[in-house]
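I have a structure I would like to understand better, so I am pasting it below and will then ask my questions one at a time.
For this view, one protein chain was removed and the others were kept in their places.
The first chain written gets the first letter, and so on, giving A and B; residue counts start at 1 in each chain.
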Amino acid sequence: MTETTTGATGALLSATALRKTYGATAALDGADFQIRAGEIVAVMGPSGSGKSTLLHCLAGIVPPDEGQVHYQGRELSGLSDAERSALRRGAFGFVFQFGQLVPELSCVENVALPLRLTGVDRKTAEGRAAEWLERLEVADVARKRPGQVSGGQGQRVAIARALVATPRVIFADEPTGALDSLNGERVMELLTAAARDTGAAVVLVTHETRVAAYSDRDVVVRDGKARDVAGMAGVA
Amino acid sequence: MSISHTLLGLLESGPRHGYDLKKAFDERFGHDRSLHYGQVYSTMSRLLKNGLVEVDGVEAGGGPERKRYAITDAGITDVGQWLATPEKPEPYLQSTLYTKIVLALLTGRDAAELLDTQRAEHLRLMRELTRRKTGGDLADQLICDHALFHLEADLRWLELAAARLDKLAKEVSA
């Protein structure tokens, strides 16, 4: 299949030879990764293989001990905390398994948060947040607090928040991990559909193949090493 | 899968021509392989003989035989019985994949690579099914999910096997 854009030239976000050690355990031990604009890539592997660490390094949340992460040609470890935070506000979006919503704020305020942090006024921000909630079929929970909504609704709110600032890359770490099959399927459908509509790339960390099946391509992490299977089997 | 019971079930919603029956079967269940018309014909003959269907009418005109079949009361009872009887759980131990892995290990080939290739193939199929599911109607979704869950189960087994390859290699070569 077409492997022309797998190289660093066509990649939106790429990592080379990442190493990260927590205490005595090596979470990443030479991991490579590329993702093109608009692509959905599943990062798979058993528990403790280092998938989440790879995602954290890619998003600039955790600095790798060795190796480099480039986003649009810029090396992330060369950026200040403020600059990396600004990347998280504008260019990146996050959907985690749980715990990422601020319990004190209502759902619509949670979704509006990234816009408010970049200085958008309250009315505009919450207007756009409401549109996204509508699109993710959770307009009815807009005024509720995260503690008052179901797990599936909460994940949809989180997706809305990840997408509201129209990011270039969405980082999703086990986004359906806490959901039942039906809710998980729906959340994945909404997430991938929204990502394709807005042209956002998705780094999708999961250990479930059914969830990974929503991707265009998959990368397997095993013992901290990322093996790009796409290189062998070709991209569908 | 019992073709005769499936065709009987399709007739329950109303009488059909043999050709319509084949089309309906292919549409709903024939994703992997379509039904030969001859298969429909022979099945219908057997069902007629057993009194589970009857001929509702014959359309005049050329071409292949254009009989219209309808389900009988006995046929409806039979479909009901079939649906109520559980399927015998099939052990997958004798699957080809298992044979391949054991053979690869015995012959000193790279079993891990075999597994990775197989997984990629599984995933490729799963992606296709997922895509079809997101575009399709409810029946499509159910069918695709069924296949997806089976494939997922295979893959889980693959993952587990991959994790235990070393141990397996020792046992096989011992």
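By our rule, a contact is a pair of C-beta atoms (placed from the backbone, for glycine too) under 8 Å apart; a residue touches a chain by one contact, two chains touch by 3 or more.
We adopt the following convention: contacts and distances are computed from a predicted model.
Q: The hidden chain: which UniProt name fits, "Tryptophan synthase beta chain", "ABC transporter permease", "Cytochrome c oxidase subunit 1" or "Metallophosphoesterase family protein"?
A: When "Tryptophan synthase beta chain", "ABC transporter permease", "Cytochrome c oxidase subunit 1" or "Metallophosphoesterase family protein" are compared with UniProt, the left-out chain turns out to be "ABC transporter permease".
Q: Based on the whole assembly, the unshown chain contacts which displayed chains?
A: Listed by label, the shown chains it touches are A.
Q: Using the touch definition from the top, which of A:19, A:36, A:70 or A:116 touches the missing chain?
A: A:116
Q: Given that one chain is not shown, which residue among A:25, A:72 or A:85 touches it?
A: A:85
Q: If I consider the whole complex, including the chain that's not displayed, which of A:26, A:105 or A:193 touches that chain?
A: Missing-chain contact among the listed residues: A:105.
Q: Residue-wise, where is chain A in contact with the chain that is not depicted?
A: Residue positions of chain A that touch the missing chain: 56, 61-62, 80-90, 92, 94, 96, 99-105, 113-114, 116-119, 145, 147, 161.
Note that in this section only the chains that are shown with their structure count from here on.
Q: Provide the C-alpha centroid distance between chain A and chain B, rounded to the nearest whole angstrom.
A: So the centre of chain A lies 36 Å away from the centre of chain B.
Q: Which of the residues in chain A end up touching chain B in this complex?
A: 46, 189, 193, 208-210, 212-216, 218, 220, 227, 229, 232-233, 236
Q: Inside the complex, what are the residues of chain B that reach chain A?
A: Chain B residues touching chain A: 116-117, 119-124, 126-130, 134, 148-149, 151-152, 155-156, 159, 163.
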